[in-house]
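One chain of protein is taken out of this complex; the other chains stay put.
So, subunit A:
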Amino acid sequence: MENLTEVLQLFLSIDNFIAIALGVVIGVTVGSIPGLTATMAVALALPFTFSMQPVAAILLLVGIYKGGMYGGSITAILIRTPGSPASACTLLDGYPMAQQGNAKKALKAALFSSVIADFISNIALIFFAAYLAKIALNFGAPEFFWLICFSLTIIISLASGSMVKGLLAALLGILLSLVGLDSVFGSQRLTFGNYNLMDSISFIPLLIGLFAIPEIIEFYRKKVIPHIKAKASGVGMTLAELKRCMKSIVRGSLIGVIIGAIPGTGATAAAFISYSDARRRSPNKANFGKGEVEGVAAAEAGNNGVAGATLIPLLSLGIPGDVITAIILGAFMVHGLTPGPIMFQENLSLIYALFLGIMFSSLILLVVGNAAIKYFSLIADIPKSILFPIVLMFCVYGAYAVNNMTFDIWLMLAFGVVGYLFNRTGIPAAPFLIGFILGPMFEDNLRRSLLISNGDMSIFVRGPITWFFIAITFGSIAFAVFRFFKDRNTKLNADKLTNET
């Protein structure tokens, strides 16, 4: 009881509420500007938290993190420019929806699924942190390796249309991910002596180039204004649609929670895994990639599910799973707190006050997000001839801002041409991105496993987690092959029937 009073005393302070609200507003704003990521905003806000109370300080940073995670989807949906890497997957269906005049619906779907996923993630953090942290510790390099293998089989389900083109795109993604320094020997690979490439190809310029630039090229090539069916801001998401997407949102959130609890995977991978899982199970499979509201919901559930869960290894083990949680760890330390098992013994009231604040941040996200949609969705109504030059300016700025490097602008423009060629030849961009994101993780964990075991291959079958992932990886491949032949037979039979009649 005494504890409860202390918790409430720590939590019920006006500073905390201001910190959360301010954090979410900053996060949504920064997240929606291409090139400005939540990571940067959190790092920049850090010095301001030095003089604040610890709970308010951490909540400000967590608010920015969560707001940024959602904010990235706004420009992804409206102008096909992902505000952050994690929202790259959202644009696959979000942008087509905006083009069909359903911008508002897409934005609302993204917001609702973000908030629900965020809530589920927070619940997982509060009630299952200790248990999930234990799983995370059992997740070594070989377990990671099989998780990545399973995730790579996603390419099969995302290679809509032509399997050959899908695999080609994925291989190209993997090839480009090899550029940079070798993780074991530090030697340069495919950098052609250019020091700008030593840290590998920067992800945000690649994303902006691949998605935003081809739209602009296409617009000026055709010199016609695309036909917009309805007033672009359109209507919001209906309750029936939300209900239909609910299963995907919950599953996506859980995927996000698991991925978030394991240090080092990240929200971008979670979004793609959730998206492909939803596509595989949905009765509207064919509509994915063409403006399916469930696709937007699944992608956003995946990346927001990560947000609360990344705090699990941070708070319970003192391990930061990504850069943002590393900065938050720094904020804890500045206030004389050391996350980890000891903090649960020594500062329990503070942790519970934080938990209350984190739960509250989901609510604030809903309010701030709704207000943002109201104004942002008007962007979809701006004539393209005015909008595109502004978008191009943002593209250039966004590509430059990540590393303050002019080289990244050229890189972005080069990927713009690649993206345009992809569009013209019907090569899908999603498998390319998955190859680029998962390729290095595949390689690093393969090599790491073999380094740990001194070359002994049995490390790859060392325990129940590896067996589980081996089973679902091969199961996934077998299912895809089975479906491929089934579809072909159905098609052959249908052709036969048509010929006979």
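Simple rule for what comes next: a residue touches a chain if its C-beta (ideal position, glycine included) is under 8 Å from a C-beta of that chain, and two chains touch if they have at least 3 such contacts; residues count from 1.
To be clear about the criterion, contacts and distances are computed from a predicted model.
S.K.: From the names "Tripartite tricarboxylate transporter substrate binding protein", "FkbH-like protein", "RNA polymerase sigma factor, sigma-70 family" or "Cell shape-determining protein MreC", which one matches the UniProt record for the unseen chain?
M.R.: The chain we cannot see is, by its UniProt record, "Tripartite tricarboxylate transporter substrate binding protein".
S.K.: Determine which one of A:Ser162, A:Thr338, A:Ser385 or A:Asn493 touches the chain that has been left out.
M.R.: A:Thr338
S.K.: Decide which residue listed in A:Leu137, A:Leu167, A:Val250 or A:Leu446 touches the omitted chain of the complex.
M.R.: Answering carefully, the residue with contact to the hidden chain is A:Leu137.
S.K.: Contact with the hidden chain only, please: which subunit A residues?
M.R.: These residues touch the chain not displayed: 39-40, 42-44, 46-47, 50, 136-141, 181-188, 195-196, 198-199, 263-264, 313, 317-327, 330, 333-334, 336, 338-343, 403-405, 444, 448, 451-452, 454.
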